[in-house]
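Only one protein chain is missing; all other protein chains are in place.
On to chain A.
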Amino acid sequence: MLTFILKRLMLAVVVALTVSFISFSLMFLSGDPAAALAGETASAEDIEAIRALYGFDRPMLVQYWQWLGAALTGDLGESYYFKLPVASLVAERLGVTMLLGVCGISFALLTAVPLGVAAAIRPNSFIDRLSLFLSVAGQAMPSFWFGLILIVVFSIKLGILPPSGATSWKHFVMPTVVLGYYAMPAIMRLTRAGMLDVLSSDYIRTARAKGASEVRVLFKHGLRNAIIPVVSLAAVQMGFMLGGSIVVESIFALHGAGYLAWESIGRNDLPTVQALILIFSMFYIIFTFLADVLNAWLDPRMRSS
């Protein structure tokens, strides 16, 4: 087991480095970072001065190597745009995004899993059709549109939730629902499919034949097996929520790390983008690792493999 974990960790580091290197390279394809930093009113001389000041005149590999060396010692550099240490900037913004991500995935799991189980227990029933409708709507509805609809209803018409900002728990209600609803359909359909598959299997029939209660059949024998792919999916969705909550953060003016990443790309703020890509990819890797461990706990057969 220890060897397995070490191997996974080494793989994680390689993946994180690869991701960071590719993204570092791609950033240089999006235009001259010196020109972007200098702004619209800068002269050619200003741009050259900035190029020399920030070291953009050095080979890209050298720049990457130096960045990596500093990052390993915890120095993520200084944001070109904000002139603040990237570490403190990211730490300040990551809190909002983490909170939003945890709330979003919790909302998605707490609604999708029960609905998926209910739909599987009674296929083609009202609850099954409702879950199908919700999942189709969730997949089809753009987040920005759904967010605005919620704002219109709950902020403008009813006046019970603030439209934007992040100063109280109420500010997180609508963003959580919007973000969670985006992740919900896939989890719900996967739960339903898994449950249908498991419920028709021989060991469930055996359990029922042995007189096990319906609750025990569903949750102890059924859900425990059906939930395994859902755990993996949820880990991926959680990673997506951290990096991909850009639209939600923008609509609700939450100033989180997702929006910071998006804006920093446009500003060619390389140190910030690099740090965020590294952090987001590490989160992805950690979540998938934890999902594997959880799956191994849920299904003993996976431990040996």
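Note that contacts are C-beta pairs under 8 Å (C-beta built on N, C-alpha and C of every residue); 3 or more make two chains touch, one makes a residue touch a chain; residues count from 1.
One rule holds in what follows: contacts and distances are computed from a predicted model.
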Field: Per UniProt, the name of the complex member that is left out, chosen from "YCII-related domain-containing protein", "Rod shape-determining protein MreD", "ABC transporter substrate-binding protein" or "ABC transmembrane type-1 domain-containing protein"
entry: "ABC transporter substrate-binding protein"
Query: Taking the entire complex into account, which one of A:L110, A:A137 or A:V152 touches the absent chain?
result: A:V152
Query: Which is it among A:S43, A:T73 or A:N124 that touches the chain not included here?
result: A:S43
Field: Residue in contact with the excluded chain [from A:C103, A:L179, A:I251 or A:V273]
entry: A:I251
Query: Of A:F24, A:W67, A:Y81 or A:F146, which residue touches the hidden chain?
result: A:Y81
Residues from chain A at the interface with the omitted partner, ascending: 30-33, 35-36, 39-47, 49, 53, 81-84, 144, 148, 151-152, 154-156, 158-165, 167-168, 170, 173, 250-253, 255, 259, 263, 266, 268
